[in-house]
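Left out: one protein chain. Kept in place: all the others.
Labels A, B and C are assigned to the chains in the order they are written; within every chain, residues are numbered from 1.
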Amino acid sequence: MATNPVPSAPLEAPRTPAKTNRIGLQVLDYRGGKTTLCAGCGHNAISERIIDAFYEMGVQPERVMKLSGIGCSSKSPAYFMSRSHSFNSVHGRMPSVATGALLGNHTMKALAVSGDGDSASIGIGQFVHLMRRNVPMIYIIEDNGVYGLTKGQFSATADIGSKLKTGVINDLPPIDTCTLAIQLGATFVGRSFSGDKKQLLAMLKAAIAHNGTVLLDVISPCVTFNDHEGSTKSYKYMQEHDEAIDEVGFVPFFQEIDVEYDPGTTINVQMHDGSHMRLRKLHEDFDPTDRVASIAAQLHAHANNEVLTGVFYINTQQPSFTEMLNLVDEPLGTLPDDRVRPGRAVLEEMMQRLM
Amino acid sequence: MATNPVPSAPLEAPRTPAKTNRIGLQVLDYRGGKTTLCAGCGHNAISERIIDAFYEMGVQPERVMKLSGIGCSSKSPAYFMSRSHSFNSVHGRMPSVATGALLGNHTMKALAVSGDGDSASIGIGQFVHLMRRNVPMIYIIEDNGVYGLTKGQFSATADIGSKLKTGVINDLPPIDTCTLAIQLGATFVGRSFSGDKKQLLAMLKAAIAHNGTVLLDVISPCVTFNDHEGSTKSYKYMQEHDEAIDEVGFVPFFQEIDVEYDPGTTINVQMHDGSHMRLRKLHEDFDPTDRVASIAAQLHAHANNEVLTGVFYINTQQPSFTEMLNLVDEPLGTLPDDRVRPGRAVLEEMMQRLM
Amino acid sequence: MATEDVALAASAEQSILSKPDTHHQTPQSTIVNDFSIQIATVNGSGSQSANSVLLRSIFRMGIPVSGKNLFPSNIAGLPTWYTIRASKDGYVARKKEIDILIAMNPETSKEDILSLPVGAAAIYEESADLKQFRDDVACYPVPFDKLTAAVCPEAKLRKLVKNMIYVGVAAQLLQMDMQAVEAALRKQFAKKVKAADLNWAAVQAGYEYAAANFTKNDPFLLQPMNATEGKIIIDGNAAAALGSIFAGCTVVMWYPITPSSSLVENFIDLAKRYRIGPDGKATFAIVQAEDELAAIGAVLGAGWAGARSMTATSGPGISLMAEFAGLGYYAELPGVIFDVQRTGPSTGMPTRNQQGDLLSVAYLSHGDTKHVMLIPGSVRECYEMAMDAFDLAEQLQTPIFVMSDLDLGMNNWMSEPFAYPEKPLNRGKVLSAEDLTRLGGFARYKDVDGDGIGYRTLPGTDHPLAAYFTRGSGHNEKALYTERPDDYVHNMERLSRKFETARSLVPQPEVVQSGKSRIGLIAFGTSDFATRESRDQLLKEFKLDTDYLRIRAFPFSREIHDFIASHDRVYVIEQNRDAQMLSLLKLDLDAKDIVRLRSIRHFNGLPLDARTITDDLVSQEGI
Partner (left out) sequence: MATEDVALAASAEQSILSKPDTHHQTPQSTIVNDFSIQIATVNGSGSQSANSVLLRSIFRMGIPVSGKNLFPSNIAGLPTWYTIRASKDGYVARKKEIDILIAMNPETSKEDILSLPVGAAAIYEESADLKQFRDDVACYPVPFDKLTAAVCPEAKLRKLVKNMIYVGVAAQLLQMDMQAVEAALRKQFAKKVKAADLNWAAVQAGYEYAAANFTKNDPFLLQPMNATEGKIIIDGNAAAALGSIFAGCTVVMWYPITPSSSLVENFIDLAKRYRIGPDGKATFAIVQAEDELAAIGAVLGAGWAGARSMTATSGPGISLMAEFAGLGYYAELPGVIFDVQRTGPSTGMPTRNQQGDLLSVAYLSHGDTKHVMLIPGSVRECYEMAMDAFDLAEQLQTPIFVMSDLDLGMNNWMSEPFAYPEKPLNRGKVLSAEDLTRLGGFARYKDVDGDGIGYRTLPGTDHPLAAYFTRGSGHNEKALYTERPDDYVHNMERLSRKFETARSLVPQPEVVQSGKSRIGLIAFGTSDFATRESRDQLLKEFKLDTDYLRIRAFPFSREIHDFIASHDRVYVIEQNRDAQMLSLLKLDLDAKDIVRLRSIRHFNGLPLDARTITDDLVSQEGI
């Protein structure tokens, strides 16, 4: 068996010893191909934060699977973490592919990137069922309210009254993927903004630490088709209407917990891997561990034209889908023959029964 | 052009003058073919109530379109109102067919019958988008928590902990179609029980009077596969857990409003056609015109293992989808040539532009 | 027409088998081990057990037997027919003529008896008085309710127990071995001794009533043989599930649909029994999907991640899988899809048989796609081809479709016992971290070996050069995005080459006979049974010897071309309207061989029978 080696891209020789993370990798090791998205596209900023988060958390890139559908957003996995296996599937049906991939190898970390069209329009069916199952993965919706790749038609997350450059006004209510996700069974749900580096990075790191479905709806302006006056998904609109419900802090498991916090105003969530997420409440009466309250907060914010961001809901107790399936510890895909093919005696017994 | 006449089924000659409704039709005129569903199936009871409701409201059967997907439930339109046009489409995709049919003729009353598998499993994508559009139609989910027609597998409305005859226990959270519908944009949402004749009939009559999407989730036990001990969709379970949130009264527009009501405990809703729905509150603080409160009530009931029934949400102000499209009054499908084909001058003008 | 005319609708369904039969039984003194029994009943009435006991009793007497359930697409209350064919010659296809009717459904009984050939026999409820309709049929009226009441005090159980009465009546009339009957019955109710006793009492009551009241005036008898020793009885779906278990399938995502559901349901039972470790942990994941798009999406995702994954479906599910099937072809993802075919188009007749998805599966998805299909022709092949399918999916890195059908999948068939697989699982070309270190990297879509098949890595392979980017958009050898015309053509031509490779890897055809006759027959799947019987009819009745090849896979191997080339006329026998297999052959053949092809099609939803083939062929041959 012979294959043709492909030379790996030569890495620049750093003059000073390069900065590395806890597993000895440089940020370079988390980079991807050059983006082909528009300059200024929110999606590019999200890719950057993903690189930072996985680098800072020290996740081995080979242990990550990237999954996406179709759209500008869904292209972005090509632009970060080239050392991770990646699967750019079909429009709106990434959740099933991700579910299958995780069943094939449930020891991997799965990171999915989708668009609002990909998830809320064509993909809402698979979205709903993925959330219901609490499949352990990070699901990012790069949400710009339009179909970027097909040139700017409204998607199902477009707000009522939002206006296209052509003057067309959206008159259908938006689908709030966060509220849906909480309601349906996802165990870590939040919203962020591609322009909010700090919040997004903290949420991504916490997401990496979580075991269950993480749904992050990240408002990510489309500079080409939906960043003008009248759009409710523009940089400007977000700057004016972004209302953080909590301040997200994150202390990874490999770091000493030194930061003080006030248990009166801050909720400390111990994550699956031993990390801690600190949610400092910015809204009164808000409790991110209370499903019903969390949904109510969303509904009220909608009514007030606020765009809530932050972690809305977190549940670290609910077992994930692959846990509920009670799988063996090793990946199903690479179990040796003798663990997946019963012995001769079993066939014998079956044949006897059937005689 | 010649067609072969099919003799209409001979109607029994009544001895005494038959009872007729306000348009002079007998209940017989609302009947359908003989059911092929199991004896005792909840779906048959719902068919009976539909017959009663349309008869009592005096709806001309020719003005009604019946639509359905695939399943035992979706077969039932064959068993009522044979004088209405009917379309039994494909599994889970009835909402789009119904939407198209209504665009083709928005002057018709549309009555859709689906199952929980048809709507919540395979069909949730189209369901979500139909609700969002507030397409003017009555959408009934005959909800038994299982796939009857394929012999009793769990559907996506099955409750956590519900048990199949085979002993298999459902461990995924149910999709609450009512909560979803309210959240997404439907304007008349409620739940009933096939065994509750009075409530179901009142709700159906009010549904007929409504202009917008009516979503009725009707618990309808499957006697063959899901009516045993351990099922949460059995007759017994419903009898024990059914918790009416309001008492539904209905006064059709052609009837004098003579019933007194107490505005303190009862909400009087004036419907599109002039009828009145009277909702007597059985739960404190409950307001069926408040979306957020209505959703919260559902979420709380779930947490308490109650099955709420009654009208959950009503909004008579929101224009329906066909109204928002600002269509001409006549059905689009049968507009004469000269109203849909522009004149010669228009083509001339176009050609000039293109030269 | 304004009303769903109930009378009409009912009769439409009642008279499903009502066409008077034209093939008359020539009266003879006795007909031993060569006739068919039809039990007409309503579904949901619990007659399966009785029918199964009858079938298995005959089997235990050593007589080749087969059973077919003709049931409506609803759950309870509509006419259902179960047909048992005993055939000393081992014919297992549907027999057009019914020899013995057991009429348990009052709604259809008149039509049922009218459809019998002269000289047949009928067992029926006394009060139905079917004798009035036929004086040329041996009539055995039985007071079922009275007999049942006598043996079954509990009124609730009578509906079920009643069916056992006819087993007894038939056993007496056919002179069956009552020991075999009792053994079959006791096995049927294995752990439920009380139920077994009750039912056995009912059988005896029927037997005794018949003995006391009837004078046999029909020719049908069952006599012990030695032709079923060591054989098993199983349906195709159970066999395919078993094959999947032994193929080491680990991920199943499915959506219920008749007639495929029982394949997965069998797999679930088997997996729970044989694939859970002592620690309670499973070496499998089975998930009920929300629909077929999700099912195939997960199958391909799992295949990509390295798992042996499968789904089972039928026509409507196949249509919904079209987009993903194209992704599987183009991004080269392994996965197994069982298509247990039923009568289309659209919802069609969900509980009727057809071989109607060949063309749509072969070219499933837009663009230049082609798929590999395996076509089992017996329950044993359901088992074996399940294993082949998983091997081929990984060898060829593409979705493999196993084209079964309702007749094969849901009916009981006799078979030699299945053999334990001797070869290890063939996991195809997968590079490990060590391979990568040795090779210094790899190019996912490079045709290194000239067979069109590249090497792949699995997610999680611990090597910085292991990852590649999988996509349904344009990609070059290195799996990089490209819109270059030459990259595209290069890749597509390699895919064609891979498809050519498949020709020799898929199960080769079975040549039953070749070189003796100028006339060849080609059949496949469940058309095989009737074809074999028809060949005997042709030889016996018309002195016409025929050669025969059975196709077992698409793409077609050279042997199929050769077979066609070496015959003057080749009849392609299939169960669909549009001659779909003949079409696929036509596309694959040179014109000089196409001229040889003739078509015999049968597509009314009932399983194919030999007489239909014989009649059609004889008429086309002008004999």
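As a convention for this text, a contact is a pair of C-beta atoms (placed from the backbone, for glycine too) under 8 Å apart; a residue touches a chain by one contact, two chains touch by 3 or more.
Here the structure is a predicted model, which is why all the values come from computation and not from measurement.
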Hidden-chain contact residue, picked from the options B:S84, B:T157, B:S234 or B:S275: B:S84
Contacting the left-out chain in the complete assembly, out of A:A53, A:A78 or A:I314: A:A78
Touch criterion as defined above, residue of A:N105, A:N134, A:T179 or A:T224 at the omitted chain: A:T224
Selected residue (touches chain absent from view) among C:R484, C:R518, C:K540 or C:R558: C:R484
Full-complex contact with the absent chain, from C:A150, C:L359 or C:V511: C:L359
Contacts of chain C with the absent chain, listed as residue ranges: 1-2, 4-5, 8-9, 12-13, 15-16, 19, 72-73, 315-316, 318-320, 322-323, 325-327, 329-331, 343-352, 354, 356-357, 359-361, 363-370, 441-444, 464-469, 471-474, 476, 478-489, 492-493, 496, 576-578, 580, 583, 586-587, 591-592, 594-595, 597, 603-606
Residues from chain B at the interface with the omitted partner, ascending: 1-8, 29, 61-63, 65, 67, 77-78, 82-90, 93-105, 107-108, 125-126, 128-129, 133, 322, 325-329, 331-335, 337, 339-342, 344, 346-347, 350-351, 354-355
Chain not shown, touching residues in chain A: 6, 8-9, 31-34, 36-39, 70, 72, 75, 78-79, 82-83, 90-92, 121-122, 124, 147-151, 153-154, 156, 224
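The rule is short, and it goes like this: only the chains that are shown with their structure count from here on.
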Between A-C and B-C, the pair with more C-beta contacts: A-C
Distance between chain centroids, defined by C-alpha means - chain B, chain C (Å): 39
Chain A and chain C: spacing of chain centres that average the CA atoms, whole Å: 43
Junction residues of chain B - those touching two or more other chains: 121-122, 124, 156
In chain C, residues with contacts to at least two other chains: 290-291
